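Below is one structure, written out as C-alpha cells; comments come after it.
All protein chains but one are shown at their positions in the complex.
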Amino acid sequence: MAKRSFSTLLAYSGAVLLLAAVLLRAGITRAWVDDLTDTTPPRSIKLRVWDWWSPSYNEEYGAYFDDLERTFEANNPDIDLVYQNIPFGNYVQKLSTAMVGRTPPDVFQSSVYWAEGFYQRGMLRPLNDLLAENSRRPTHQRVTSDTFLPSAWRHNHTPSGTVFGIPQIIDAQCLIWNLDLLEHAAQDDAEIRALFVQRTDETVDYNRLRFDAVRDWDHFRRIAQKLTTHHPDGSIDQAGFVVSAYSSGAGMFSPWMAANGGRYQDAYGTKAHFAAANGVEAMQFIARLYWEDGVCPPFRRQISDVELFQEGKVACMVAGTWSGKDIVRNTLGWDHFAKTAFPPGPRGQEQKTMTWGNMLVITQRCTNVEAAWRYIQFVCSLEGNLLRHKHLGYNGPRLDFYATPAWSQTLANRPYLSNVKEICLAGDKLRHTEIIATNHQANPIIETILLRYPDIVAGKGPYASVAAALAQAEHNVDNVYRRYNQQVALWLAQRGETP
Amino acid sequence: MNKPFFSFSTVAFIAMIIGAVVMTYPYAYMVGSSFKTRREFAEDKENLIPPRFQPAQQWAHAQGEPSALDWPGADWSLWRNYVDAIRFGQIDRYLANSFIYAVLITAVQLFFNVLAAYAFARMEFAGRNFLFTLLLATMMVPPAVLLIPNFLVVRELGLVDTLWGVLLPSFAGAFGIFLLRQFFLNIPSELEQAARIDGCGSWGILWNVVFPLSKPVLITLGLFTFMGAWNMFEWPLVVLSNQDYYPLTVGLSFFRSENGADWPRIFAASVMGAVPLILLFLVAQRYLVGGISLSGMKA
Partner (left out) sequence: MNLRRRLVPYLYIAPAFALTLVFSFVSMGISLYASFHHFDAFAGSSAFVGFDNYRRALWAPDSYFWVTMRNTGLYVIMTVVGVIATALPLALLCQRAPRGQALFRTLYFLPSITPGVVIALVFYHIFGVWGQLLDKAHTALPALALLGIWAGAGYNMVIFLAGLSDIPQHFYDAAKVDGANRWQQFRHITIPMLRNTLVFVAVMTIIGSFQVFTSVYIMTLGGPERSTEVIAYTIFINAFAVAGQMGYASALAWLLFAAVFVFVLVQMRVFRSRKVYDE
C-alpha cells in the first residue's frame, strides 16, 4: 500500500515537473515568466517591428538586433521594442494575413517588391508630414531624399510625391567571382589576369577585380569557358558560371536584360517589356551559356548556387551585394571573392544591374506613430547605418556613409566590398508590381525555357521559340497588371486619392 | 514433416524486414544528417555517417592528404547542431508550445465529446437523430473549405494571432462524439439502471459508471487527438504571426530563409520535433494500435 502511493506520488511529481519545464520553455508563457523575474520598470509603449532577417539562420543578425535594441531602448526609455522574424519566402503571406486579421505590426521592413502594393491598398501611412519635421535636423540624422543615394530613393514614393517608406539598406544584384579560381587561372592566362586591379606599381592585386573587368557578353562567355574544367568522363568539374532554373524566374534574367538596355516593366506597372528584343536576347544568352557553351553545372533544385559557390565548384554566380557576409559566415571565414556589375550586351552601353532600397514603413493601424517614427529615424540615420555595418558588413544607402572612416577601414579590410558603391550607383529600378502574382504566371514559363531550350530551338518544344514563350509570359503578366490597376483605381477612388 | 527452407513464413519475415528498413531509412538519414557540419552536408548528402567520423576520411587525414577533416567545422562536436537549434532557432520554445496546444485541445475535446456522446447515446430528447446526423455530416467537409471562413470568424472575434485563436476551432471534433457514442451504446444498461435506483442523476451516472468503464476508449481517443493536435500545420500557419506562439510544425517550416538554409540544423530540430511523439507512441502503443481496430470499419 505504501509502495503504491509512493509510485503514484512519483508519477504526479514527474508530471508536475514536466509541466513546469514546459511552461518555462514555451514561447506562450515565457513572457509571464520574464515579467516575474524582471526588475526594470515596464515601458509604456510597445513597438512591434517585423523583419525577415532571422537569427535562426545567421547569428550575426541576432547580435545586430540585440545591439540595436539596447542602443535604441537606452535612448528611448519609454519604448519597448518587440521583434518578429519571418522568413522572406513567407513574409508577404504572413503580413497580408496579419493585415486582414487586424493584427499587423507597427513598423516593418518592406521589400520594394511589396511596398507600393501595400501603399495602394491603404496599409501604409504616408510619411511626408513627418519628413517635413525631420528635414530641419542635422544631416547625419536626416532621412530626407537628399541624404540617400539616388538608387535607394526610387521605390519608396508615388509618382505624385507621397513618400511611404524610408530606405534602410541598398541592395544590388551583382556577379560574384571566386578569386581562388580566377587567380589560379590568371597564372597562365593574360586575359583573366587583366580582370584584376592593377596597382600603381604595376603589380596585380589578386584581391580585387576591376569594376569594368568584363567588357561585354562575348568577353563573359570566353572567360566562363576558360574557367570551366571537366572530369575525364566529360562531366563538369569546375564550372565557369551557374544558372539556376528553379524558382528564380526574373531574378536571374532581369540584370542581364538591363545590361542589354531592356526592362521588365514600365515605371508604373501597367505594361511588361521583357519580351522585347533585348529581353529575348538576354534569355537566349543565358540558355546558351548552359546548353551550348556548357559552362554551367547541371540544374538541381536542392543545391543552391551559393552552396556550389562556397564549395569552390563555380567561378562566377549571380548574387547580391548583401551575399558577402553570408558566404564568409557559411565558410567560417573564406572571403577571397569579388563583386562586379553585369557587362553590357549587344544593345547595352554600360555595366548595369538592378538596385533597390528595402525600406522601413509604418502601418496605417499603428497606434503610436510618434514612437514608430523615432525608431525609423534612428535606424535610417548615419548611426543606424554604421550599426548595421558593424555587425553585418552592409554598405549603407546614405551618401554620408561612404565618407566615414568606418567605411574606408572596411574597404581596406574587406576587399570583396571594393566595387559595391559603384555597383549600387549603376542600377536600374527593380521591378516592383504584383510580384507574387506575376511570378506565379511568368516563372513556370521561364523555367520551361531554361529546362527545355534544346527542344524549343529544335521546334519540338511546348513553345515555338524563346520569343514566343516570353511573349506568352508577357501577355499573362500584362493581364495581372491590368486586373491589379483596375483594383488600384478602385482603392484610390475610395480614399479620394490620385495615383 | 520437414518445412522447406524457403517456406512462406520465412519469405514473409524477410519481406517485412526489408519493408522495415524502407520505413526507417528516412529517420536514419535525418539523424545522420543532423550530426553533419554544413560543408559536410553540402558535399556528401548520401552517406549516413558524417564524413569527419568516417574511418576512410580519418585515415586520409592521418596520412596528410586532403580530407573532410580540413573542412570548416571539422572540430565541431556531435551535438553542435542541436545546441544551435535551441540557442538560435528557439526550437525548445516551439516544442513546449506544441505540448501546450496538444494538451489543452485534447482535454477540452474529450470533455465536450464525452458529454455530447453520452447525451446522444443515453438520453431521449427531441431532434436527437436529426442533430446527430447533422454532426456526422460535418465530418465530410474538407478542411480546405473551412480554412478561410474560420479565419474570418476568428478575426471578427478579435482572436487572430492569439492562443485562443489557435485553440477554438480545434476544440470541435465530431469524430470523437461518434466513436464515444458507439462505445456508450454497448455498455449494458443494467449498470446504469442500478445506479439510477441508487439515486444518481445523469451526471452521477456519467461520472461513477460510464467514465470508469470507458478508460481504454478515452485513452485511445485522447492519444489520437493529442497526435492530431501536435501535427496540426495549416491552421496555425494562417492564424499566427507572433513567433512566440508557433507550434513546432510552423516553427520548423520557418527555419529556412531566402539566402539558403542550414540543413543540418534543420534536421537537428526535426529530430527533436519527431522524438516526443515517438516516445509517446512507444509508451502507449497498445492503446493506439488497438484503437485503430475500434475506429469503425464496422460502420
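Things to note:
Going by the order they are written in, the chains are A and B; count residues from 1 in each one.
In this text, contacts are C-beta pairs under 8 Å (C-beta built on N, C-alpha and C of every residue); 3 or more make two chains touch, one makes a residue touch a chain.
Just so it is clear, the structure is predicted and the values come from calculations on it, not from any experiment.
In the complete complex, the residue from B:Ala68, B:Ala116, B:Leu179 or B:Val210 that touches the missing chain is B:Ala116. Only one of the listed residues, B:Ala85, B:Leu168, B:Ala195 or B:Val217, touches the absent chain: B:Leu168. If you put the hidden chain back, the residue from B:Ile49, B:Ala62 or B:Leu152 that touches it is B:Leu152.
Across B:Pro143, B:Gly158 or B:Gly204, the single residue that touches the chain missing here is B:Pro143. Seen from chain A, the chain kept out of the figure touches residues 92-93, 96-97, 99-100, 117, 121-123, 245-247, 299-303, 436-437, 440-441, 443-444, 447-448, 451, 476, 479, 487, 490-491, 494. Against the chain not displayed here, chain B makes contact via residues 8-10, 12-13, 15-16, 19-20, 22-24, 26-27, 29-30, 33, 45-46, 111-113, 115-116, 118-120, 123-125, 128, 131, 134-135, 138, 141-150, 152-153, 168-169, 171-174, 177, 202, 227, 230-231, 233-234, 238, 248-249, 252-253, 263, 266-267, 270, 273-274, 277-278, 280-282, 285, 288-289, 292-293, 296-299.
By definition in this document, only the chains that are shown with their structure count from here on.
We define each chain's centre as the mean of its Cα atoms; on that basis chain A and chain B are separated by 36 Å. Only residues 21-31, 50, 52, 54-59, 62, 84-90, 94-95, 97-98, 100-103, 302-304, 306-307, 310-311, 323, 326, 330-334 of chain A touch chain B when the two sit together in their complex. For chain B in complex with chain A, the touching residues are 38-39, 42-43, 45, 72-73, 88-90, 92-97, 99-100, 151, 154-155, 158, 160-161, 163, 238-239, 241-246, 253-262.
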